[in-house]
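Missing here is one protein chain; the remaining ones are kept as they sit in the complex.
What follows is chain A.
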Amino acid sequence: MTATQDRPAAEIGKDRRRKEDQRLITGRTRWTDNMTLPGMLHLAMVRSPFAHASITSIDVDAAKASANVVAVLTGKDFGDELGVCINAWPITPDQKTPAHSPMPADRVAFAGEVVAVVVARSAAAARDAAELVDVEYDELPAVVGIKKALEDSVLAHPDLGTNKSALWIFDSSEAGTGGDVEGAIEEARANGIVIEREYRQQRLIPAFMEPRSVVVDPTGEQITMWSATQIPHILRFALAATTGVPESKIRVIAPDVGGGFGGKLQTTPEEWIAWAVARRLSKPVKYTETRSESLMAAHHGRDQVQTLTLAADKDGKVTGFKVHLDADLGAYIAIVGGGVPVLGAFMFNAIYKFPSYRFECQTVLTNTTFTDAYRGAGRPEATYAIERMMDELAAEVGVDPLEIRERNWITHEEFPFTTVAGLEYDTGNYEAATAKAKESFGYDELRREQAERRQRGDRVQLGIGVSTFTEMCGLAPSRVLGSLDYGAGGWEHASVRMTPLGKVEVVTGASAHGQGHETAFSQIVADRLGVPFEDVEVLHGDTQVAPKGLDTYGSRSLVVGGEALVRAVDKVIDKAKVLAAHLLEASEDDLEYTAGRFSVRGTDQGTTIQELATATFAGHDYPEGMELNLDADATYDPVNFNYPHGTHLCAMEVDTETGAVKMRKYTCCDDIGTIINPLIVAGQVHGGLVQGIAQALWEEAVYDESGTLVSGSFVDYLLPTSADTISFDVVHTDDPSICTTNTLGTKGVGEAGTIASTPAVVNAVVDAVRHLGVSDIQMPCTPERVWRAIHAGDGDAPTPGAAMPHFQEDSLNQDEGAGQ
C-alpha cells in the first residue's frame, strides 16, 4: 500500500483553498517589516515638498544631534556610490531619458523625491530627526499635466530641452499587416462613418495593501536584501548592474509580499538608498514607508490622453483605426515606464478584423511621481479606447452594441488569426462567450426594462454596457521582447527536487505576491507527478533558493512558470524511469507511469516515485551511467503570448437628479482555457473587476498646478470596499478554447477582470443617459460629472467643465485648492 493509491483522482480543476492563506491572512509570517536583525538601524526619508526645485543647502546638524541618531546622509555624501535607478525599456533609440539618482544632490523633479536619509536606532527616532533636517530649496516652475507638458513652455528637466521623451509608431501599412489608415479615414469621411474622440485615462495609484519595505544586511559574505517586491531576480540584476557589486555577492529575498498590482514591479530609490546606507555603515538597516509616502512616491499608473479616429462603412464595419496616445511618464522613466503604453499598441484592434491600423505613442515628462505598470499595463487603456468606440459606433449606426461587435469580430472558425497589429491569436470563441454572458445576464430582459424606464421618463435610468475584450498576456516570448528593445527576456525557470523520503520540493522563478502560486503549482505537480497535493512544497522568492527567474507580472506565472514546471516534472519522470527499469529488471519500453507509479505492463510489478526517490538517496543499486538524482530543471521560453478573452456585461442605474450611479448587475464570461483552480480564478476575477470598476467610478490621483498630490490619502483617493460592490456573476464558457502554446492549455487571468471591466461600466453609465444627449463622461464617473453631463445645456444647471471636452483649464476636479 503506498500513499499514491490514496490520492484523489485529479487536482487540476479542483476548488482547493489556498494553502498559503492562513499565514497571509493572520499576518503570522515574514513580511519584510516583520524582520528584525541584530544591531539593525532604521531609516526615515526626508522628501521634497516641492515638485521642482534646486536644492541650495541641507542642514543636518540638528537631526544628527537628535537622540539615537546614527547618521544623516544626503545625495552629496554618496555620489556615484548610490548607483542609479534604471529604465530597462528605452522604447526608441533616441528616447530622452533624464538621469535618475535615487537621492539627487542638486535638483528635485517631483514632490516626494528623497533628499536626505536619517539613520537611527529606532524608527521613531529616525522619524523625529527627519523633521529636523533643514533643506533650503529654490523653487523652479513645475510642469503638471500632459497637455501642458506637450507645450514645452515649462520643462520638467530643463537640461533635456523638451518634455517629449519618445515617439513610438506602429503602422499596419509599413509593417505589412494591413492597409493605410489615412486612406480608410478619407474614404469613410466621404462614404461612411468617422468617429473621433478624445478619452482620458486618469492617473491611478496601485495602492497595494502592504506598504513597501526593505531590509539590507551587509554583514555576510553575500549582502542580503529583503524587499516587498514583485521582482527579486530583476532587483538583484539591477543592483549588480548599477552599484558594481558582483551578482554572486548579492542575495535578494522577496518574502511574503502583500500585493503589488504592478506597483512593486519596480526597482526603487528607497531600495538603493537602503543598500548604500547599509554598506556605508556596515550595519543592517530597515526602511518601511508610511501610507502617505506610498501614495506620493511609489509609482503611479495609467495617465494617458487618447486621441482616436475610427473609420467604418455605413453598416458599421470598421475599415481603420488610428490611435494617438500622449502618455505621462512623470518625472523619470521608471524601469518599464515608457514601455507600458506601448504594450497597448497591439491591443487596440482587440478581437476585431480591422483592415488598417496606426498607433502612435508620445511619452512626456512632467514634475509628478513617475508612472509605470499597474494591473493590465497598457491593455486596459487599449481595451477602454476600442470598447468605448465600438459603443459609439453602434450608437451612430443605430444597432445594438453587441451587433456592431459581431459584425467586426474574428469568428471562431477563423483561428489562428493574424491581426492587423501582427499578433497571431491561436484560439478563441467570441460567439460562445457572448452567448453565455447574454443568457446569464438576462440581456434581453434588461434591455426591455431600459426601454420602459426611458419611456416612463423614470428618475432612475438604466444603462447596459458591453466590453468584449481580449488581451495578450503571459510575458512573454523573449525574442519578441527583444524586438521591442525590452531590457530582459520573458522565459521562466522551474526546478523539481525529490527528497529522500519521497516528498517534492518545487522551485519556481515566478515569485508570488498574493496570487496563490503555492496552491496552484502544487495542484499541477500533484497531477503530473502523481503525488499527493500535501507532499508538494513550492519554494520561491529567494535568489539562494530560486536562483533563476523573471518573477510575477503580466499574467505570466501560470502560463510561463507553470509550463516550465510541467517540463521539469516530465524530466523527473524520464530520469526515474531509467532507475525503475533497472530495479524492476524490465525494459523501459514495458513501463507505464500512472498515478505516481511505474508498472510493468501485464504484471502487478511496480515501484512508486517515492520509492525511487529513496533508492536514489541510498544509492545502493542503480544502473551504470545514471547520475544519482531524480531532480530536474527546466527553462521555458514561450513561442507566443496567450490570448484570454471574454464578454463582460454591466447594468448601471443612474439617478438623473443627483448623478449617482449604482451597479445593478455585472456578468462576465471569460474564456481562459484550462482552469487549474476555479476558486483562485474566481478570486482573481472578482478582485480584477473591482479594480477596473474603481477606475471607472472612484479612483483618481489628482495634482494641483504646483505639483502637489491632492489625493494624497485614502480620504481623497477613493478605494472601494466590499460595501461598494455587488456580487458579480462570474461564468466561463462551457467548452473553453484551450491555449495551444502550452501543455496545460492555460491562459492568464490575473489582469482580465481589470482590463475588461472599466469600459463595460462607463459604457453602461453613458448608455443610461445617451437619450439625454450624453455621449461621454470622463473617468472616474463621479456623480457630479454624470449630473453635469446630463444637464449640460438644458438650462437647469450651470455647465462649466461638462463632460466634453476634457482637459479644459477650468475642468472639473482640477480646481485650485481642490480637496484641501
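Everything below uses one rule, namely that a contact is a pair of C-beta atoms (placed from the backbone, for glycine too) under 8 Å apart; a residue touches a chain by one contact, two chains touch by 3 or more; residues count from 1.
We take it that contacts and distances are computed from a predicted model.
One chain of the complex is hidden; its UniProt record names it "Carbon-monoxide dehydrogenase medium subunit", one of "Chemotaxis protein CheA", "ABC transporter ATP-binding protein", "NADH-quinone oxidoreductase subunit N" or "Carbon-monoxide dehydrogenase medium subunit".
Of the listed residues A:Thr290, A:Thr418, A:Gln544 or A:Thr603, the one in contact with the hidden chain in the full complex is A:Thr290.
The missing chain, though absent from the display, is touched by one residue of A:Lys19, A:Lys64 or A:Arg127; that residue is A:Arg127. Within chain A, the residues in touch with the undisplayed chain are 123-124, 127-128, 131, 290-292, 657-658, 660, 697-698, 700, 702, 710-711, 713, 715-716, 718-721, 723-724, 782-784, 787-788, 797-798, 800, 812-813, 815, 818-820.
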